[in-house]
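Only one protein chain is missing; all other protein chains are in place.
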């Protein structure tokens, strides 16, 4: 017995009420085929540059994707058994990890991970069996066979996915060689752009900061022995990113406070930090000041500033020690924006051309803080639901709470933020379905005309991310 | 081309499911024509006393309404271009501001501001074109023409709106002359009552407090050189307001802490504050003590106490410096009620006849704090959604979170809280529709009989605000 059939319903995720569903279907039809714009994510550009075949189903779909591995870990599976931290997997190890996934398929019921993976299995690989203990090997073999084909190489999939632009996330010291080589490749017709992500250079309290700053100085070819040099190094590297096509700078710190320091105080803490003598309070003060500085630089060099705060990284020490970062053990906590961003907004909130996108995994701030601020400050856009909140009901809550205070025009447009390349079309498709459903609800309740709703659906999919991210 | 037609659907804002909508329609029919009770708002009583024609569409509907101007500002329009801070507008400036509104009409899609303005344009002025660049002038002209007619003067509209009582918000030093003159006018058949709003007299940490207190003393004809005189001055002015028809006292501070000070300590801080020597901590302690004193006075003089905390006023300094307060740059933040109100509730929570209404723009406290407290303390009512939350989905969330813990009887009844006179009927109508929809959902899910639901709809519209505000 090979298990049940995989059902990927054409109307999935659309509202249940028949009248509303009919409207949603029409709205979704307007956007389903539009190009994918991905202004923030974590795909490795070398994948597209090298265009090597993906090695095996587990390495492609399971091991590196912490959305997948975390729920199996919670269900009692060791991360090592899923290939995490195991380097290149043997055929046996890869197949065994895949079986664990299929046997425990039920842990994903009701989660977006399931919607994504089902869409990937069905739409990309033509799988027709639902994952289960009995179907695991057959599905594994089917995907393996496909991956050997030319049509499943990264560039072919990029084309097939209809991606028009794909942003990566990059270290400020990166030479962006892969991006440059891709751009110079006459056989390549896509657009892959880097994103400036300076977190660790702004956190003197984190291990390795001194070494990072030294590398930054070398990369920018400037002496970073004092604060002025350090600031200049960051500015130079941002300009280097701009020259290589970057449109945004991304920041993920525990909070988004932006309290300014006097130049003398900033310089003093900088010196102390280099000498290993800055305390935790000073390190935090410096980072907050530097976040404000990042906004100033964005006003000058035009990079869109994006914020992703409020996550306690590597919550479980033993897991971090064994497997490193980004394995599903990052846990959100409450975060405050109204007072935290005030110094930044007082200075740059009405600065022409400045764009600031605030994402959150603390959904209480949507109606309370972000929508009210985005409804006043021309620079500020509310980022769409991200990470744990990038899911149908959460997207519905986002629109229901943000729209009434800030409308649609003050939101960012969809961002997939993924390192799972094959999930990109499924993620954008899920968002388009859910947005169509939300808009259909407004139409069905006679709050909005259907033509207007269709215009909004298209705008949210195409115009809005292009405008917000200056694409 | 004159643009699209303005569609104000008779079933707008009612639930989409046909069965539920049919119930909602019947419930709404029970309340749609009931008189408007407005126990908290910001209309200037002189408007009704003088009964001058409204000057022009922009001055009436756009410039003074920060709900309208904030989203245009976020969309890149200078507040000055909307007439803010420009004094009396020329015909050209007024028309130009109106065009900006109509051209950018899409920024209001999905917001209550749009539902309100559409209803105002259609129901009050008979406009049939949707606002757009091409229809702007025609709509402007149509409203201008109407405003010159007798039927569009303030008193005529008051009648037409079906208002039975309208509360204003007033400075404790006000002589309430307009209220008195109105009440004495034999040609006036409405009811306009003042509200005691003493915020700035209770905040020694705010600029201008000493001058305010001196004026309070003069107004109450008592020496406020010591704390006892200051307290007596407040009590006298409250009695003056009661004598002029006031039923409530409104309080809007950053938090609602009510920690008592000893009389000696209160007197000491009062003296220090008068001498300009009270620190920020002392000023906050004094204000919190005075909020508790306000509750005591409410127990004595019967004024309903209303709370509107948790808003950072004038968040953007440059805007405040240029345009002053109340232009859309007030931003909410998290606020705590359970511990903050405990001293007040321990003292006065079961005091006979004492009414306390707690509003919030931090909706997380509805289910967590306010509904549990209102479900125990006889004095406490949960205020309906206010400001950013006075919107269809937010009202739905309010009822869905508060009702299960506190029922319907522990809520305030609708409060429009507006300075936009013409939006009053539209706001009450929106609330009646959304409440009808919520109740219809309970009926459709067989949680409540339809007759009971109809009784509740009427109660929430009429009996509840009358009882809670002692009207």
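Brief remarks follow.
Each chain gets a letter, A and B, in the order it is written, and its residues are counted from 1.
Just so it is clear, a contact is a pair of C-beta atoms (placed from the backbone, for glycine too) under 8 Å apart; a residue touches a chain by one contact, two chains touch by 3 or more.
Note that the coordinates shown come from a computational prediction; the quantities given were computed from them, not determined experimentally.
Considering A:18, A:126 or A:211, the position touching the chain not shown turns out to be A:18 (whole complex). Contact with the chain that does not appear here is found for just one residue of A:26, A:70, A:271 or A:466, A:70. Check A:87, A:276 or A:318 against the missing chain and you find that the one touching it is A:318. In the full complex, subunit B makes contact with the omitted chain through residues 17, 19-20, 336, 338-339, 342, 345-346, 349-350, 364, 367-369, 371-378, 380, 400-401, 403-410, 441-442, 444-449, 452, 456. Within subunit A, the residues in touch with the undisplayed chain are 4, 7, 9, 11-18, 70-71, 73-76, 106-112, 115, 312, 315-319, 328-334, 361-364, 388-389, 391-394, 397.
Just so it is clear, only the chains that are shown with their structure count from here on.
Centroids of subunit A and subunit B (each the mean of its C-alpha atoms) stand 40 Å apart.
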